[in-house]
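Apart from one protein chain that is not included, each protein chain of the complex appears where it belongs.
Entry: chain A
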Amino acid sequence: MISLTSPVRIWAHDMRAGVKLGLLSLATVALFASESPLVLGGAALGVGALYLTGGARFARAGLDGLRMLWPFLVVIALWHGVTGQIEAGVAVTMRLLTAVALANFVTMTTQLSDMIAVMSWLLTPLRRLGLSTRALELSVALVVRFAPVLAQKGGRLTESWRARSPRRAGWKIVTPLAALAIDDAEYVAEALRARGGME
């Protein structure tokens, strides 16, 4: 399964994942505490520079990650254009772009395994209380394995639908797909029990 970690290695890949996440939380709180378009614009420039330290290819990948925001940016532009509150609109836009870009930066420079290690560390208090977090760790692995499998099965259902009908399959394949997911779950449960289960 492909993760969103950037294939272009930059200096931030070598930072500890926990440190990056801590800094990200602090920065995000700070962004939402500010209302000034100047401060937020400065922050946006800073994050742009941060991306550029990784080189042009890395920065372009970062820009791609912001594409999902365009519908919101259109709404903000229309809204603040009509109401004339330009300054507030600029502040909201800058804050949005900076917050999303910073969070993406951490995701792009952190391996999935390091993220899982941080999650596992965050759950330490639960283990101290005597709760097992093994079930969680196991289910993370199961989803990583089975999301592509189910997607593939969905693709095959779509194909067989298309072979028999001129119309698109759409939602009609969801029932068989869910049934296949349930069957897989039963097999996995049996396999887990056969290997000693969750004890």
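Going forward, a residue touches a chain if its C-beta (ideal position, glycine included) is under 8 Å from a C-beta of that chain, and two chains touch if they have at least 3 such contacts; residues count from 1.
In the analysis below, contacts and distances are computed from a predicted model.
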Chain not present in the shown complex, as UniProt names it (candidates "Phenylacetate-CoA oxygenase subunit PaaI", "Biotin transporter", "Isoquinoline 1-oxidoreductase, beta subunit" or "3-isopropylmalate dehydratase small subunit"): "Biotin transporter"
Among A:38, A:86 or A:135, residue touching the chain not depicted: A:135
Chain not shown: contacting residue from A:10, A:39, A:59 or A:115: A:115
Residues in chain A touching the chain absent from view: 1-5, 24, 28, 65, 68-69, 72, 75-76, 79, 88, 91-92, 96, 99-104, 106-108, 110, 112, 115-116, 119, 135-136, 138-140, 142-144, 146-147, 149-151, 153-155, 158, 168, 170-171, 173-175, 177-179, 181-186, 188-190, 192-193, 197-198
